[in-house]
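All protein chains but one are shown in place.
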């Protein structure tokens, strides 16, 4: 038995143990015991993935009663990489869960399904054939669906979230199933090795590609299949949301990678354009919705759509450039997409864990009622801040490195040796840069808002005022997450090299480390060593600090009980800007896209038309995709459902006529 | 091993007679379970014989157990065991006067289904299928309410008319077999390739027989009896009907398909079964969207699954093992669900989804299993329906039936979403404060329902509105107790072991390559599947 | 000698079968329909007997006796008892007689078309008469679809069944005896069950109108 096989077996065993632990332990101990086993399960995933990433081999076959091609688990390097990523998030989420899961979210079901969820996610990248891929994919879906049950008894919105989530998951699953089944039909076998022999330039391959893209895009929360995200993630406990938004989306990305890297690596250029369009629209739409969201979890959820959109943008650029023979840029774009995925996993799970900590401490996810948590929960604030910087792609975070790499690939991609590679590329690349830039700008606003409103200023509610820092066991994953965000941002070199190795042999990016651990993308002539910026900034800080200390010694800071506020009246906390008001200018700018509904109600004082007693303003931004695309379909279905009842109206004569007509039709057909 | 061919017929028959004659409640109640065990054990014995490359025959070849028959017999036994054992609590509420006949009829029903799958003669099989109609007619009408009477009437009329059409088809096949010199109805003879059968007659006969058996299999547009009968029959009977009766009819279709395919090629029945399958999916989808009754919901889900199996049959050889595995998985899951639905109906006193809320909080004992079984039903792994569906769809694309399978997937999605919505509506959420009459009514019925041997079954289905009105004036409601803490009811309201066993079996069966895989392969080979 | 009369006899019997079926569609009175059903049973038995004599098989003649007893006597008797017991309610079918008879004609034509395609290889006399059986099946079905009384539906079912039996005897000289026994038993049991249900219906509702069975729907 090889190490890889042992790793996968140990995951299976740990799943069984974790399930047993979840079922057997009493409530008072459950979170600690089950959380530990879930952590171990995820840790086993890290080890297994690392072995695979390092080139370990081994295969585990799953017995099946149906006579089909053998189901085998054997992660390649790319699979290993993804396995490591989801497992790291799994470890963070499980650790956090040990501390945070109480009452409902510590139920048997919750911990049991957490283990199932992690297990499914960790083994999807190990699948080497269609059926086992779908098997673990659905195990993952089942686990995550059951996790949503946690607060069903206290929150009325869980039910609709569950329905949306299951339906959309199943939609994704059916897309993937149909796509893979088509490919398997073409290839004459269900093994990925068989599928890789297909010629991508047939219409069947293109249809299958479209189906797979939609399926995986749905899991990666891309527009227009993202509608479940803002409903579901707010209902999930923090650690579950972290696992879903930080890890599960990566499985969607992995699926897309599997298609464009492993199975159909040399697809037509329009595939790339399509992926880029899907990604670009998702990125813009996601960040726009995130920027106007007031619920912290909804904000983070939409931001996931944005980040995944960027990942797909990179992926699409890679496909397009490869089709145009701009290989070096294509490789770099792929590396960038993977870097983005990794960095997103790090910062988004930290952000969701931070949101979970806030929810626990303040019992509130509405930014309009938070505030001043920075001084009350310094650890959480620091970790959340670091992760928010990552999400806003500011320097010395992983997010920055990834976006830098993507932009470099894009601007170097449209030309090879000074020649324009293709019209498609020369239009798509600038547009992509514009999309990324706009996205980055809005992301900046979004996360300034998220951090600034929640952690700075004065508390806007009593709950926020009474918030206390979370226990140590919850701070540990937060700290690890934040360190990952910063660490990957400062020392990204080895990771980029590992990614470069993982996408081979189809893609062969020439990425090396430079300096301490910087990135040197030879193919596109781009160099970044973030550590030097840290050093430089440190050097520049020295004189400033010297002046500061000199000044501070002579002129110490005074503290006033209230802000000056332009010399106005005594400001109460609720006079502060809220998240809603913070986003107001932006809502006005993007009025046509967001289509907010405003309701202004003026109560006049007495008879006067000019004296106003109070003004009530209500503004809500709904998801345009949902209201314009899904609602009509759902309404139509509801109406069809009511109409269909007439077919089954209880009259036996009608039923007999059905049979009679069927009999006549059959008689006529057989005599034709 | 041939004795195992008569045990599934004789033991239930004897038990049926005993339960009618001997006035012992214990024997009476346990007799269906014993019958199921007899069928199951016989099935397993036959399976072991088949795996040892034997083909037991009896009565001059009239009864014959090849791999397919042995497998189907096992499924009948297993699903029967789950339904009858799980339904033990339910049977306790049967009016004493009819109790004997109820249990006897279940035994007869099991024997008839056993006969249908082990008969090596189309005519005998037809008679056995018709016998199931006769046996279940009174079972459907068992509650003796106007509604159950209505369901029974529709069931008998539609069912026997359908089966009569099948008979017409069989007659034509018999006529066609005169070309072989000796007219015969033996499966074994007729499925041989290269027989000089009249293609026109075989075509018409096959089509009519399939159409007829499609009635019993619940395929649209012949499905109309199914929701009514399933929703009105006592839960164990519904479980048996949905779990195996439909499958037995499908078995007949598969056998006939083998005969016709050998003569006129697969295309004709492929189109017919595809149309039937898609129509079934469509009907199920359309009527599940706004379904209001949870037993009818299960019934339409049966139509859906039969539709998928029909599509699998249409795809042919490549999908047959998946279809056969589907039969087992669906049978066990659906029997479990019907048994639980019977218990929910019993304790909640209403079949309306709108009136059954927050089960997971109020009655976790029932809701947890219900949710797991629903997950199995809508095709989540590790339950075997997942593998069957994937197998059918992959085989469909490989056979060039991508369009059919694609449409099926769209309809399956609608069905999935509807089933999820309805299940969630029943189980998830916080219970309404105990001030509304709808919640109080079942509470008022509950004590008497729990007491064994008292006739409340009729009252439950027929007089629920009255009970609701009555409850609304009881002191419970007069006293506003909005903050009364809800004590979760963790009781399973009946034997839990059979349900757990059934779900456990469906969860693991797909992963057992030996002997299940071999058996499925052999059974598919019987139908001209994998060579 | 018999061989010359044989085609005429077959024609006579099948003609009687078709005629009775058509008359049943025409007549609304339940009692009349039962009498016609009885006549049809006799005609069917005669048909079987003719075929039995022609083929010289005792088994088939036994079947003829069985048919006579069950379809010609027992079932009509049961039905008649049922009908006498109730107040006489004449049928108000869902299709007016003219349209119904027109439909019967169309169905008969359809049967001829279908049968002509099916029995291409068979030129025997009996095969020529086979469309009658098919037409009876369809007419029986039509009765089921259009009649509102429980009793009338039962009759429709029996006509359908007679049609199948006719097809069976005309195309292949009937099915094996033990099967015929089984099939007859099954049909008998179905009729008995329906009879019992009709009784229950009358207990619950006071009549046997099928239209009131519309409580179960979506």
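Each chain carries a letter (A, B and C) given by its place in the written order, and its residues are counted from 1.
Convention: a residue touches a chain if its C-beta (ideal position, glycine included) is under 8 Å from a C-beta of that chain, and two chains touch if they have at least 3 such contacts.
Just so it is clear, contacts and distances are computed from a predicted model.
Chemist: Leaving aside the chains you can see, what is the UniProt protein name of the one that's missing? Options: "ABC transporter domain-containing protein", "Membrane bound protein complex subunit mbxL", "Sarcosine oxidase subunit gamma" or "Formate hydrogenlyase".
Modeler: Hidden chain, UniProt protein name: "Formate hydrogenlyase".
Chemist: The complex has one chain that is not drawn here; which of the drawn chains does it touch?
Modeler: Across all of the complex, the chain we cannot see touches A.
Chemist: Just one of A:458, A:595, A:631 or A:654 touches the chain that is missing; which is it?
Modeler: Final answer for the missing-chain contact: A:458.
Chemist: Pick from A:363, A:494, A:585 or A:632: which residue touches the chain that isn't shown?
Modeler: Result: among the candidates, A:585 touches the missing chain.
Chemist: State which residues belonging to chain A touch the missing partner chain.
Modeler: That gives, for chain A, the contact residues 291, 371-372, 374-375, 392-395, 400, 403-404, 407-408, 411, 414-415, 418, 420, 423, 426-427, 430-431, 433-434, 437-438, 440-442, 444-445, 448-449, 451-453, 455-458, 514-515, 518, 525-529, 532-533, 536-537, 540-541, 544-545, 547-548, 551-552, 554-566, 571, 573, 575-578, 581-586, 588-589.
Keep this in mind: only the chains that are shown with their structure count from here on.
Chemist: When the C-alpha atoms of chain A and chain C are each averaged to a single point, how far apart are the two points in Å?
Modeler: 68
Chemist: Between chain B and chain C, what distance separates the C-alpha centroids? Give it in angstrom.
Modeler: That pair's centroid distance is 32 Å.
Chemist: When the C-alpha atoms of chain A and chain B are each averaged to a single point, how far apart are the two points in Å?
Modeler: Distance between chain centres, rounded to whole Å: 42 Å.
Chemist: For chain C, what residues touch not just one other chain but two or more?
Modeler: Within chain C, the residues that touch at least two other chains are 114, 117-118, 141, 144, 210, 213-216, 218.
Chemist: Could you check chain B for residues that touch two or more other chains and list them?
Modeler: 150, 153-154, 157, 161, 165, 200, 204, 227-228, 287, 290
Chemist: In the complex formed with chain B, which residues of chain C make contact?
Modeler: Touching chain B: residues 114, 117-121, 137, 141, 144, 150, 153, 157, 160-161, 163-164, 167-168, 171-172, 175-176, 179, 182-183, 185-186, 189-190, 193-194, 197, 200-201, 204-205, 210, 213-216, 218 of chain C.
Chemist: Can you list the chain A residues touching chain C in their complex?
Modeler: 644-645, 648-653, 656-657, 659-660, 663-664, 667-668, 670-671
Chemist: Which of the residues in chain A end up touching chain B in this complex?
Modeler: Going by the criterion above, the answer is residues 62-68, 109, 130-131, 134-135, 138-139, 141-142, 149, 152-154, 156, 158-159, 162-163, 166-167, 170-171, 174, 177-178, 180-182, 184-185, 188, 190, 637-638, 640-642, 644-645, 647-648, 650, 652, 654-656, 658-659, 661-663, 666-667, 669-671.
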